[in-house]
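For this view, one protein chain was removed and the others were kept in their places.
Let's look at subunit A:
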Amino acid sequence: MAFSISDLLVTDDLTILLGLIAGTVFLLRTFYRPQPLVHPILLGRQSEVAKVRNPGESAVYRNYGTGLMNRFPLRPHKDVHVLSDLVRSDLEAPRTLWSTKITNAALQDRVASFGTGLLRLANLQTQESNVLLLLNDCIEFLIADLALSSHSIPSMTLAASNLLSPVLDTHPPSAIITHAEFLPTLLELIYDAGEEGRHHTIVVVGEPSSRVMASVASKVKVLLWTDVEREGFKVPKIMSPLPKPSDVFSVSFFADSDGHVQGTQITHTNITAGVAAIHALFPVSALLSSLDTIVSSHSLGGTYGRAIAYVAIFEGTSFATTESFKLFRADEVTGKQDVADVLSAQLHTIPSATILFLKPAHVDALVDAILREAKKSLVLNAFAWRHKNASISEGFVSKDTLWDRLVYDAARANVIGEGAGTVRTVIVGEGLLSANVLTPARVALSCPIIHTLTHPTVAGPAFALHALDLQDFSTAEEDPTKSFAPVGPPTVSIEAKLLGVDDSAVEDGADPTGILVVRGPPVTKQLSGEDLESSSGYVNVRTGESTSSGNADDDDGWVNLGFKIRVLTNGSFRVVA
């Protein structure tokens, strides 16, 4: 052989240099990997499972943080029992609600004045009257809600405007609060209903035109909001006995999947438990505080939207809602759920949004727009996309990386405007994201996206992903456009089980799949069939009465949410299409 061993192992200066570079590169690759935001071992067990299950059902699942033995958290703080306790008097800083900058003390004053004025001028009686709130999301809605609840007068709200006539037929209110623009339509409806001898009292927010005022019939009394508040301001405030937490303070009407009108009764405990559940969505390192600004696209007429509004009140954050869910407008335009809608919330004078509660259509539109903007810088975007995806598959996402600075910050600023840099969490509810949108959404928005499962009868989310969970279960073989993203374990105050489960499949180790029923403090009680009988005598059937066991769905308090759902082995749930 021409070479000897010593010839092969000859080293020179170049070797030393290359050796140093190789060592550095090796250390870089090994230790400079992004650390996952939450250790994956914690994501392997997200719910606590009961040890025993009944035949045909699955076991009962609870959040791992709550555990099977503990009681559910009923309130975000030990002193919060009823709705008015959510307005904390120890928080003194002002915050902006829609366009009104107000402190908690001033809010409590306005609530007390309005309540007193309403009781005097509209002749309402505590616990006997009920008031229909036909308001878009505005501060008057919250003031009215808080005032009525403190005097134990149930309020009624609608989740959609086409429910108005059925509700007026079946549950005639003692008083109605609405906007000036909607007054003509409302008067028409009342006259059409033609209820003789029935006196209506309407409180109007804003200034109705004199023409409308002239057309008011003699049996209808129209009061202005400002007059009512002023009246209540002058006189000593009427104090009513404190409501009990289990009292119903509001009834929310919504249309279920069959189109029937359903009503659900919200008690103080439901809302405080919902506030506690939403509070628990945020990780300890990033809790809600009074420095945050919440933008919600969920209407306050529904239980979920109401719970979000009260979280904002409780935490002292600024709050606004988007325009597309103006339920009561004089024109017939329906809002589109897209980027412009999300930005419409910023038209109010709130500080830049930090937390967004959006619907899936909003998220789809936003992510689409941002990624399209990012694709404009072709070469850099290819690298940025690759690197971001790689770090998300390691469990890490952040707004401060190199790729954000190069590509995504600019894209977000072009789409969302200057407030783009402040968004720190996006929570998706009232709809389901498809599985293939979740990771691109995380890349585009570079912040935790919490996918939740909501229902009009549950205050707050029923299921929510762990805030720092970035897992993506798409594999190379299945088609991700067909399935929904997982919704995570039950929230801290909900327990869930599945009905209609195939026992033999589950005993063999398959994923339990069945109809979802839930129970817990945030779950509200639906009105029963007799209460919803409309004037034509047609009784509306609740979704729950068609469960396989044949029992009514509130046997032991379990409520059927109408979803077919599958449990994954790590305790996370996934809706089956």
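General observations
Here is the rule we use: a residue touches a chain if its C-beta (ideal position, glycine included) is under 8 Å from a C-beta of that chain, and two chains touch if they have at least 3 such contacts; residues count from 1.
The rule is simple: contacts and distances are computed from a predicted model.
The subunit not displayed here is recorded in UniProt as "Cytochrome b5-like heme/steroid binding domain-containing protein", chosen from "Phospholipid-transporting ATPase", "dolichyl-diphosphooligosaccharide--protein glycotransferase", "MTMR6 protein" or "Cytochrome b5-like heme/steroid binding domain-containing protein".
In the complete complex, the residue from A:Leu287, A:Leu347 or A:Ala390 that touches the missing chain is A:Ala390. If you put the hidden chain back, the residue from A:Ile41, A:Val284 or A:Val379 that touches it is A:Ile41. When the omitted chain is restored, the residue from A:Thr157, A:Thr293, A:Gln471 or A:Thr491 that touches it is A:Gln471.
In the full complex, subunit A touches the omitted chain through residues 8-15, 18-19, 21-22, 25-26, 28-29, 36, 39-41, 43-45, 49-55, 58-59, 383, 386-387, 389-390, 393-395, 470-477, 503, 506-507, 509, 511-512, 567-571.
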